[in-house]
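Take a look at the structure set out below.
Of the protein chains in this complex, one is absent; all others appear in place.
What follows is subunit A.
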Amino acid sequence: ALADAGAAATAAEAIITSSCNVNCGSRCLLRTHVANNVITSIETDESGNDEYGMHQIRACLRGRSMRKRVYSPDRLKYPMIRTGKRGEGKFRRISWDEALDTIAAKMKDIKERFGNEAFYLQYGSGSTGGLMSRANAFTPLVRLMNCYGGFLNQHNTYSTAQIATGMPYLYGINAGNAMSDMANSKLVVMFGNNPAGTRMSGGGIVHDMLVAREKSDVRLIVVDPCFSDTAAVADEWIPIRPGTDGALSAAIAHVLISENMVDQTFLDTYCLGFDEAHMPADVPANSSYKAYVMGQGPDGLVKTPSWAASICGIPAETIVRLARQIGQAKPCCISQGWGPQRHSNGEDACRAIAMLAILTGNVGIPGGNTGAREVGYVNPFSSFPVLTNPVTAKLPVFLWTDAIERGPEMTAFKDGIKGTDRLKAPIKFIWNYAGNTLINQHSDINRTAGILADERKCEMIVVLDHFMTPSARFADILLPGTTNLEEDEFARSDYVSEMGYVIFGKKAIEPLFESRGLYEVCADLAGRLGFKDKFTEGRTRDQWLQYLLDQSRAKLPDLPQTLEEAWKMGVLKIRNPGPPDVPLKAFREDPAAHPLKTPSGKIEIFSKRLWDIGHTWELSEGDRIPALPEFNEGFEGYLDPARKRFPLQMITHHYKQRTHSTYGNIPWLKEIAPQELWINPMDAEPRGIRHGDLVRIHNDRGASVIKAKVTPRIIPGTVSLPEGAWYAPDAHGVDQGGSPNVLTTHRPSPLAKGNPQHSTLVEIAKA
């Protein structure tokens, strides 16, 4: 590798394949121009004729600004140890040896006093695409901790907790038809799905969507509180109040049932729980979905369009028209993004939306969908092997601050702990690698900062990152990491419909300053902890890459033989050999031979499992776990009485400036896509707020000052503050960065114990 870097230094300019590995859900190819060990510019995939299926993997604006990340003046340069109070941001330079010795000594101390359950690997996704630098699950850090006796594991993610938990009660899985399959649809209705904002890669889902529409000119309706960038290219936008998708779905169901547009044969053959004739034996009468919709259920409410209209903010005639379009289009694709589920009622909302696909019999067929979010080609390239975690306890990922404060009180029935009935130890040691969840991306920043500031609770926090992020400020030991342009790395394709690929990213420049890669740091710690051979198996980092190449070749025979060939190849693209992926296709064709992974093998509209959970779990006051996919008001939604004090609903859409918080410090991106609060003129005018004014957005948990974008592109009564902006408190603790998590609640959703960051009530005033 050194020899190659030397060669690059003597040549006028070399072009080296790299990738952007952040967690947008896509994965892009970068072509890094390097002269004299300096990156001079970054291009993207320009290969071939761009034929769809082997098309160019064109990076978005973030990947194109990568050299500004590598050369940011904010790069961490050498290891540091905290000198001030935790969170204060005062550090002193130390050597790598001192840093690693200190970490190893504290690891031994914590293990001895509290056992392995006291170690927590903080959720992070700043490095998601790479195999050797990955931030979660299949990462060298997990291997290190597994070698050391394990760590407190986690379940769920901050992206999908509610839908990934909710959908399997309905279908046994959580999967939707490939985006490319919408070319086979007669109508596409997207609920809170915004590929143009969340899957921006020109190799990924937004491209799949545009190509499919070019083929079929299929009508696209977007249901979303915001006129998203996807709405900007859609046929119709139906604005909806956040968290009310369940009410809209029930009203559409009412029209479909009343006007005989349900597929009764499909419901009778494939589903349980639609009507009273298909119910479990031991539940009360009128517990079916049809009874719920038609007003015979326990609430006695008929779910008419006019009932839903005042909740959702959508005129009843629009609901009727939408229902008729859904009922008459054959096939119809109902899909949802992950916005509708990131709510206090998300487990129910995601299933409620799926009901529209079920009622119309659009499940398991081309051009239809399950109502879930799209899945596509699954890349079979191997992950880094991490061995097995001897600790079985799993924490809902959103509850880690609770585990610091009251770990041993946390149980399966109360807190959603899995793998054990009750935690043994509180969290005492946190590894925070390539992540900003420690402060920025977790809810209720002020609460989190208070918990972390108490050094008696969590005794050590180690951060390995590129920048002094809001989370890095809370480190005890702060380590400078390499970017993936400073190391050899492979990156796999992520969400894409019809093509898989592996990017072979050669080190473009030597690591800057004293930065080091995750694998090397873990290997050195393994040596200090006495299990270097078990950790490395005698392999260097490059030998592991060769190992992964060899492991994967059985599944992908076109892979190169050697690393040298891989660097030369740059990328291997694999065309999806089959038609667009249609989950549940086999079940649809032969339900007896291919039962679902639900207890009955059928689609469980009424879930007896949820019924039992709803009657046995210890829930917070007001929480409910309904067995049906019904409208559940949840907390901090439109119907919450707390809206008297905080009348506006706040959501946090994904924003082109950043992927979550990554790239959030890049001037080029802040200049052309500044952080701003979306607010409708009907909410801005009575508050005397004009476009560009600084406003104070606040509730009982905190406040943030940010510029207002006064725009008709958001439904009145709702504001949106794009997620991921870096928390920047002033001397009084008031955020000046527009970081939404100073306002979001730590209260988890009832079933998944997931993050409900779009269920937030606020008030706004001119600053």
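Just so it is clear, a contact is a pair of C-beta atoms (placed from the backbone, for glycine too) under 8 Å apart; a residue touches a chain by one contact, two chains touch by 3 or more; residues count from 1.
Everything below uses one rule, namely that contacts and distances are computed from a predicted model.
One chain of the assembly is not displayed; among "Dimethylsulfoxide reductase, chain B", "ABC-2 type transport system permease protein", "Fumarate hydratase" or "FMNH2-utilizing oxygenase", its UniProt protein name is "Dimethylsulfoxide reductase, chain B".
Residue A:V233 is the one among A:V233, A:V283, A:A412 or A:M569 that touches the chain missing from this view.
Note on the undisplayed chain: of the listed residues A:A309, A:L584 or A:A627, the one touching it is A:A309.
Checked against the full complex, the one of A:A99, A:L141, A:A178 or A:A196 touching the unshown chain is A:A196.
Although one chain is not shown, part of subunit A still touches it, namely residues 41-44, 46, 50, 58-61, 64-65, 67, 196-197, 200-202, 206-207, 210, 214, 227, 229-233, 235, 237, 239, 306, 309-310, 312-316, 656, 667-669, 671-674, 680-682, 691-692, 709, 711-713, 715-716.
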